[in-house]
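After the structure tokens below, expect a handful of questions from me.
Complex shown without one protein chain; remaining protein chains in place.
For chain A:
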Amino acid sequence: MTAVIDFQGVTRRDGDLVRLDALDLEVSEGEVLALLGHNGAGKTTTMHLILGLLSPSEGRVAVLGGAPDGAHAETLRRRLGYLPENVSFYAQLSGREVLDYFARLKRVDRGQVDELLDRVGLGHAARRRVKTYSKGMRQRLGLAQALLGDPRLLLLDEPTTGLDPAATRDFYDTVRGLRERGCTVLLSSHVLPGVEPYIDRALILGGGRRLALGSLDDLRQLAALPLTVRARGRSAEADLTHWDDPRIAATAVNGHEVALSVPPDAKLAVLRRLTGTAGVEDIELLPPTLEHLYTHFSAGLSPEQRGDAQ
């Protein structure tokens, strides 16, 4: 399968500031990739390079088989959808008029407009002016705009900022539906717990460099972070605080519960002993979350790299 997005040693400099440092990245068709990183890590720069809004200082960018900042841009731009981070649409126009305007500019069938509004749940508010919309409705209008013309590639910059949990779930369900139709999705987010179930791979950026890239399982293996095992029972505390393996740390939680920090390779040994221990009533396994992984991978950064460099 050919790569939808192909970055080879891409560097982008603005004066002395290195926004992106020799990034290699390949995204294949139908994949959902999350771009993670602190402010100024290079997430938005990466998106702008894909969109052709910026040109690389060094290296080569190819999107859907061509450079996005050259002659290929015209065809490319009709086949991709983009939702910028902070966008407030024309408040004087109705949701339907806004979408109709963008549909004309993208030269796609304007019959899609009503269908898309229904799909993002704005059908009932289509004739209301955008200034009466809530933050969530505006964000959904933005998504509808990005979906115009059935794009092959979708770029969503912080799509769930300001959305409540239910709206966030709806949003990601739409993304999942798109992936099933073969659309490639790139989304950046710093709301980590939300994105986990919906992504195939994550790219963790820091200070313009690639810190890690892979599926959640890959990243867990790479990081080899301990997982947490919680055991609950009447006499749990007394029996389970001592372990032969020095890497296992046990903390008593509240009288009848013990939290164990366990390296991945010792997981089964621990579980065996727990199931064999009389008095243990419940066992809970908590693998490291994306948040833990993110903290782990960005731990090596100096404070100024982690700061809010713009």
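Operating definition for what follows: a contact is a pair of C-beta atoms (placed from the backbone, for glycine too) under 8 Å apart; a residue touches a chain by one contact, two chains touch by 3 or more; residues count from 1.
One rule holds in what follows: contacts and distances are computed from a predicted model.
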### Chain excluded from display, named as in UniProt, from "Cell division topological specificity factor", "ABC transporter permease", "Septum site-determining protein MinD" or "NADH-quinone oxidoreductase subunit K"
"ABC transporter permease"
### Summary
Answer key for A:R78, A:R119, A:R169 or A:H256 versus the chain not shown reads A:R78
### Task
Would you indicate which residue among A:L93, A:A126 or A:I283 is in contact with the undisplayed chain?
A:L93
### Option from A:R107, A:R127, A:R247 or A:R272 whose C-beta touches the chain left out
A:R107
### Task
Would you indicate which residue among A:I5, A:L20 or A:L51 is in contact with the undisplayed chain?
A:L51
### Query
At which residues does chain A meet the chain that is not included here?
48, 51-54, 73-74, 77-78, 80, 82, 84-90, 92-93, 97, 101-102, 104-107, 145
